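The block that comes next holds chain A.
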Amino acid sequence: MEGAKLGEVAVVGGGIAGIQAALDLADTEFKVYLIERSPSIGGRMAQLDKTFPTLDCASCILTPKMAEVLRKDNIELLTLAEVVDVIKNGNKFKLTIKQRPRYVDTNKCTGCGTCVEKCTARGKLGAPDEFNEGLSTRTAVYIPFPQAVPKKAVIDPNICLRLRYKRGCGICEKVCPANAINFNDTERILNLTVDAVIVATGYKFIDPRLPELSIYGYGKYPEVYTNIEFERILDARGPTGGALIKKDGSHPERIVFIQCVGSRHYKINPYCSAYCCMASIKQAILAKEHEPKVDVTILYMDIRAYGKGFQDFYNRAENEYGIRFIKGRTAGITEDPSKKKLIVKYEDVMRGTIETMETDMVVLALGIVPNIPSFLNRLGVVRNGRVITRPGDPISTYVDGIFVIGATLNPTDIPDAVLQGSAAAARVTEHVLRRKTPFEVMRS
Partner candidate 1 sequence: MSSEYEPKVLMFTCNWCSYAAADLAGTSRMKTPHNIRIVRVMCSGRVDPQFIMEAFAQGADGVIVSGCHPGDCHYMEGNYKALRRMLLLRKLLEQLGIEPERLRLEWISASEARKFVEITTDTVEKLRKLGPLKPRLDYVRKIMEEVVK
Partner candidate 2 sequence: MSPKVRVALYWLASCGGCEESQVDAISDKIDIISNLEIVFWPVAMDFKKEDVEKLPDESIDVAVINGGVRLKEHVEMVKLLRRKSKIVIAYGSCASWGGIPGLANLYDINEVLSRVYSEVPTLQEKGVMPRPKSVTNEGMEIELTEVLPMLLPLDAVIDVDYYIPGCPPTPETFLKALETLLSGNLPPRKSVIGASTRALCEECPLNKTKPDKVLIKEIRRIYNTKIDPSKCLLVQGIPCLGPVTRGGCNAKCPRVGSPCIGCYGPLDKHIDYGAKAISFIASILDLNDENEIKKALDNGIPDPAGLVHKFTLPASRLKVNLKRGEHK
């Protein structure tokens, strides 16, 4: 089996870009190690309710791809794993990978969820649910989300009573019908040698708590949300079961979206995050679909509807859904505690005036920064916080065999991430095959 493979490739990051790269490589008969830091692949896209501009549901289109990853014999999935180092050795790369313990035997676990139901570390003893951006809590033993791949339980050692105190509880072990719980699981260091490495580690959101962003009142006012939090509220799998409600359970009458929070900002992040105009338009439309009466305003600098079908989507939002677009920057957000309303103060550029608007919810369209793993720094392909690639090929670094794709490179939307994933697979094929004679290639 191994002999028939064209080569071995490590794909770092199991978001949509990495998944696509892994699938294409597996189909081209490469052995692929898909290395994902969290307990499930899927990345940010898995957290989305819908995608722009088609509004098709993210999980419907992503889940089959995730399941395909699991089904491919050519893909070995390493979850809870982080690449600590990459060393170039001739034509090969040596990877050192640290894999955190899952405390659940993935061969035995059937994903039935009995352990999750019985886990005692819940509610206040639980932890913020990463999938729901901390808007809900999860148990110590948990399955990250309904469509997780692998759909296996994982134990959070920080809150698991048994793992913290080395005794007691252990109820999951008792109820597990498959005997899959293993409290003695330990961290592992894995070493891999591969022909090429594709880095698809995605992006990080700008922290809305930065002092420069304090004017938006995030963390201070409960009804100021980041856009990824708001996405979770819209999602049927989210903390409210898809109900568009405030933290007090009431329905908002008005929602204000604020664009370019932490991007196009001279101090924090000078560039544009590319995804957020459309993401906010999408969320605005979804809010309207949830609650047709809700009044939605988007405060923007420029609407960057640059992709296929985007302009149409933007026009529909404005004309069909009656979403209000106001060009202008936000000066600040305060609260009127008597009315339980937020007050957004903003500049209406088109009218040349300073205005205020009462609202129930504010959604901040957060800027993003590339999430660049430290080994790329050590490989010397990073300058000023950005990955440097060849001028004729935006995904090939100056280290032959190291390819960087998706938002690790620059802000990228889903189709572009998918394209870069496939393109990276093609680059790997070229890279590996050009070292072999055509005869060898044909024989395999």
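Basically, contacts are C-beta pairs under 8 Å (C-beta built on N, C-alpha and C of every residue); 3 or more make two chains touch, one makes a residue touch a chain; residues count from 1.
On the choice of candidates, all candidates are chains of the complex that A comes from, given by their letters.
Note that this is a predicted model, so its numbers are computed, not measured.
Within the complex, chain A makes contact with only one of the listed candidates (1 or 2), namely 1.
The touching residues of chain A, counted against candidate 1 in their complex, run 49, 54, 56-60, 63, 146, 235-237, 241-242.
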